[in-house]
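Please find one structure pasted underneath; my questions will follow.
Heads up, one of the protein chains got dropped from this complex, but the rest are sitting where they should.
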Amino acid sequence: MFLNMGPSHPAMHGIIRLIVELDGERVVNADVEIGYLHRAFEKECEASPYNNAVPYVDRLNYVSPLINNFGYCLAVERLLDIQVTERCQYIRVILSELSRITDHLTCIGASAMELGAFTVFLYMIKAREWLWELVEAVTGARLTISYGRVGGVKADLPSGFAERTRKVLEDVRGVLLECDTLLTRNRIFVDRMQGTGIISKERALSYGITGPFLRASGVSLDVRKATPYFIYDRLQFDVPTGSHGDNYDRYLVRMEEMEQSMRIVEQALSQIPPGPLNVDLEGNVLPADVMVDEAKMGRVAGFKQVLVRLDPTLEGSTRGFHEAVNAREKRAVLPPKEDTYGNIEGLMHHFKLIMHGHGIRPARGEYYSAVEGANGELGFYVISNGSERPYRVRVRPPCFTIMSALPELIRGGLVADIVPTFGSINMIGGELDR
Amino acid sequence: MPNESTLIEALQRRFPHAVLASHHYRGQQTVLLKREALLEVARVLKEDPSLGFDLLMDLCGVDYVAFERVRMSAPTLATPSPLPYYMTPKPMKETWERFVSHEAYRFEVVYHFYSTGQNLRLRVNVPLPTADPVIDSITSLWQCAEWFEREVWDMFGIRFTGHPNLRRILLYEEFQGHPLRKDYPVNKRQPLIGPIN
Partner (left out) sequence: MAVDVSQLNWTTTRLDAALGWARKYSIFQYPFVTACCGMEYMATAASHYDMDRFGAGFPRFSPRQADVLFVVGTISHKMAPVLKRVYDQMTEPKWVVAFGVCTCTGGFYDNYATVMGIDTIIPVDVYIPGCPPRPENVLDGLIKLQEKIAHGAAATQPASPAARPDELQTPHRPEAHL
């Protein structure tokens, strides 16, 4: 008997069509049909300049958008051969790890809900809301943040971020402890998750699976340890590895990874180089319009040192903040707003990066950079032909390979085992179909 | 045990007839192969214990037909603008070129391999002639190639011989054309139901 678990189904994971061939309750064969969320990401990236691809990249793995942002920016920066500032790297690491925690919270919460543990879902979404409030304080948005830029990030961390983060992480730890007591030794949960969706190490490698899925099968592969990027080599963290390769191991790996991510965030917060302070220099603050008017009259003496009082929405692009988190790279990074409005070189620099036909122009070349996404190795392969638009942006989606293994994971099991297996895959439609 | 710089040399020594070119732009090892030799080289990459590339990270296609056509979107600019006086050109440590002609070899299939045992990465580019974009499938070696190759067929129209199930994966079967080719406009719609715009 053929059962169609159609594109619109109750597991709020997105849209996949599973055509399952059944013999009673046992799954004999399965076919997976994807592509219901294909939004032409790669084609859109080819049609817009490098920084314009950042909002598209956000919506790839939309539960951990910051990792996507920074992965893409890393690829283009390596192609341009520029190095971002240390503070920026710390910020990227902190936000990536917060994103990873939200991803795992969503994954475990949703898959627990499908098994009937609705309380766990609500608790985890509550924890996710606290993290999203943190992210909103930094980036301005909860989910699709468009925070990364080639050569830096959009703006610096707000004041008081470190204390706030530490408090939130403590609360999240409390929530995780509660969920742990609810799930980990729960008879029903263990019975449903243990022994289902097993995949061996060799098959997982043949399927090209990476990330927590592979780690649960016994291969300790983590891009942050293998090819460290940003400042991961200065931080101490463990990579949890399972042994059985079943759903229960994946759940445990994800829970432990959240703890490790929190450990990373706390270390990074204590190590981060200090940022600029919001201190006005005595007698040296000008409103922006006065500065522009003075500049028009030619009275520009000392303008490079002056602090400008800009519109609060431009805070973060003022010189102190801007230079803390953006590389001093004229080919790719916009100047601070005081320079854009204050002197002609800044204006020209700004123009050269923004106008149609101009922009970031890496030399011809190709680069593949991999970051550790929440699902596995998220790779960006960028080819440049010297123009301001990338010639080809290819995303190596981690859950694509995991989904290709789904027929093998559910073959031989019961129909009811499809639900926890599918939940532990953490399929994100935006990443799968791009 | 080959490390990064000798990996290409080892491959070149072993397959002198198959390796068209190689480079390590920005520190990444890349090898250009002839398409007839792909299956053989891939098998050696996977099964040779000193190489041991057990993970096929990525398999994608590229359409190079418009590579030289760097089009300025601002109509007043006829030539690329020179660097302004305050920008010093960054000295190029290395340059990159594709080594084959874009007209004769329009398509290219790019394989990214990773060796878990030795933490090595390798990129293999296989240029395909414009008139005949067909290549061997490596599904027999790495299972994930099945879906990757389906996607390349869907997006570019490159055929893989020996593929068990070559049909569209991201788009619907009724879709005409291969959208990631450069001659497919980005907003040309072919709706199944509903209006075109």
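The chains carry the letters A and B, assigned in the order they are written, with residues numbered from 1 in each.
In this section, contacts are C-beta pairs under 8 Å (C-beta built on N, C-alpha and C of every residue); 3 or more make two chains touch, one makes a residue touch a chain.
Note that the structure is a prediction, hence the values are computed from the model and not measured.
K.L.:
Please pick, from B:Pro16, B:Pro49 or B:Gly194, the residue that touches the omitted chain in the full complex.
P.N.:
Final answer for the missing-chain contact: B:Gly194.
K.L.:
If I consider the whole complex, including the chain that's not displayed, which of A:Arg39, A:Arg164, A:Lys225 or A:Arg411 touches that chain?
P.N.:
Reading the full complex, the residue touching the unseen chain is A:Arg39.
K.L.:
From the list B:Ala21, B:Leu39 or B:Ala66, which touches the chain that is not on show?
P.N.:
B:Ala66
K.L.:
I need the residue numbers on chain B that touch the omitted chain, in ascending order.
P.N.:
Touch with the absent chain occurs at residues 66, 69-71, 73, 171-172, 179, 182-195, 197.
K.L.:
If the missing chain were put back, which residues of chain A would it touch?
P.N.:
Against the left-out chain, chain A lists 6-10, 12, 14-15, 35-40, 43-44, 46-48, 55-56, 59, 62-63, 106, 110, 121-122, 125-126, 128-129, 132, 142-144, 385, 387, 389, 391, 429-430, 433.
In this section, only the chains that are shown with their structure count from here on.
K.L.:
Taking each chain's centre as its mean C-alpha position, how far apart are chain A and chain B in Å?
P.N.:
Whole-Å distance between the two chain centres: 25.
K.L.:
Give the list of chain A residues in touch with chain B in this complex.
P.N.:
Contact set of chain A toward chain B: 34-35, 38, 40, 42-44, 46-47, 78-79, 81, 203, 205-210, 219, 221, 226-227, 330-331, 345, 348-349, 352, 355-358, 363-368, 370, 377, 379, 381, 383, 385-387, 391-392, 394, 396, 400-401, 403-405, 433-434.
K.L.:
Looking at the complex, which residues from chain B come into contact with chain A?
P.N.:
Where chain B meets chain A, its residues are 25-26, 28, 30, 54-58, 60, 62-63, 66-68, 70-74, 77, 81, 84, 86-87, 90, 92-93, 95-97, 110, 112, 116, 119, 121, 123, 142-144, 146-148, 155, 168-172, 179-180, 184, 186.
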